[in-house]
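The structure that follows is given in the form of structure tokens.
Now for subunit A:
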Amino acid sequence: MGLPSIGIFLTPELWFWVAVYAIVSLSLNLEAGITGIPNFGKHLAVIMGAIVGAALPGYLGVHILPEEAKQAIIEAAGKGSLPSYASSYNSMISTYITNYYASHPAVSFAMFALTIITAAVVGAIVGLLASYPAARLKEDYLAITLLAAAEATLIISYNAPALGGTQGLTVPNTLTWLDSLTSRIVGRNMAHQVSSLIVAAVVAATILWYLERLVRSPMGRLLKGVRENEAAAQALGKNTAAIKLRTLMMGSALASIAGSIFIMATLGWIATTYNRVSWTFWAWAMMILGGMGNNRGVLLGTFILASIRQLITYYKDAIRPYLPFDPVWLDQLVLGSLLVVVLMLRPEGIFAEKTTYPLPRKMLEDKAAAR
Partner candidate 1 sequence: MGMGLSVRNIDAGYGKLQILFNVSFTVPERKITVIVGPNGSGKSTMLKTIFGLTTIYKGEILFEGRNIAGMAPHKIAKLGIAYVPQTDNVFGKLTVRENLKMAAYGMDESIVADRIEEVTSMFPILSERMKQRADTLSGGERQMLAIAIALVRRPKLMLFDEPTAALAPKIALEILDAIQRLRDEHKITIILVEQNAKRALEIGDKGVLLVGGKVAFEGGARDLLEHPDLARMYLGLMAGE
Partner candidate 2 sequence: MVSLVYLFNSLLYANTIVMLSVGLTLTYLTTRVPNFAHGSLATVGAYMMFTVAAVVMKESLVSGNISMPLVLGFVLAFLGGAFAGLMEYLIVLRPLKRRGTGSLGLMISTLGVDIFMVGLLNIYADILRGMRPATGVSRDWWLRSYVLSKVAGIPVGVWVSFGVMIGCLTLLYMLLTRTRFGIAMRASIENPQLAQVLGVNVDLVNMASWIIAGGLAGLAGALMAFVVRINPVTGSDEVVAIFAASIVGGLQSLLGGVVGGYIVGLSSTLGTKWLGDLVGVDLAAYKRAVPLIFIIIVLLVAPQGLMGVDWSRLRRRIIGGRSVREERLTVPHAR
């Protein structure tokens, strides 16, 4: 069995998963756990971020390639003109672009930053659109609407020629600026994994820090007020639609960043990776297990479930000979039963949310004090 199971905790791979999922589950916690918007279309923002991560460094990259690289591609393709990034020469083009980025760390960094920023903007737009039904529909209708929107986007992006259709895309590496540093420390083989981990971890840590501050601020109490009693918040003159809008824009921007980071790490795009189970339901399970509304709990839930998934992945080859079926399905049994069992035995999660002041009373007091 190679490494003992403790070994997976030493791999950058596990921690990368933890960090990327932490971004998604914390952003979900902002929307669903703290503000009470049941976003069952979380993977929509992740897909959009991944699309940005897959398209931008390639389409833009082709144009900034030096002339001789362009010529080389034209010759290899034998077409007389530069083939499209998403054409059948995709993987060759990506290699040229990656090489160019590798020799120009500043360009690579600029492309990296541009990708993250664009993903965030696109994600925010997704949140903006999602806020329209969120302001109008009740829980179950909203959930199915957001889920359906995400599924439709998945289907469309899976068939989009500009994204390589059902074949997907090989994506140029925008982390070469960081890879060159990490390779000096951990060696070439691990370099890209470690740089991906660093990026994801920095983003996740920033988000955790921000959300922890947010829940303790008056704004955080207002968000919880919207969750607990929207009518009361409205009665106190709060524009709850605007609050939901901002929350969804923020949450979707973050999830979209996670999607783009995931592409930067895996360097391949195929729409089916961004399915509802992997990016919405797992995130919900992480949040519920840890405790809705509690950021640190959600982080713990993310760690536990990401580890279980890695353990299954790690051991599946070892147990395959003993089972009459493929052990990958255990993943689904674990996720499915876990959602139900947590709801039955500990619906508040491992860490129940700490009760802060419920909004109406607190605000009534504030008002009284102001008078």
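Candidate selection criterion: all candidates are chains of the complex that A comes from, given by their letters.
Everything that follows uses one rule, which is that a residue touches a chain if its C-beta (ideal position, glycine included) is under 8 Å from a C-beta of that chain, and two chains touch if they have at least 3 such contacts; residues count from 1.
Values in this document were obtained by computation on a predicted structure and should not be read as measured data.
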In-complex contact partner of subunit A, selected from candidates 1 or 2: 2
Interfacial residue positions of subunit A with respect to candidate 2 in the complex: 38, 40, 132-133, 136-141, 143-145, 147-149, 151-152, 155-156, 158-159, 230, 277, 281, 284-285, 288, 324-326, 329-333, 335-340, 343-344, 347
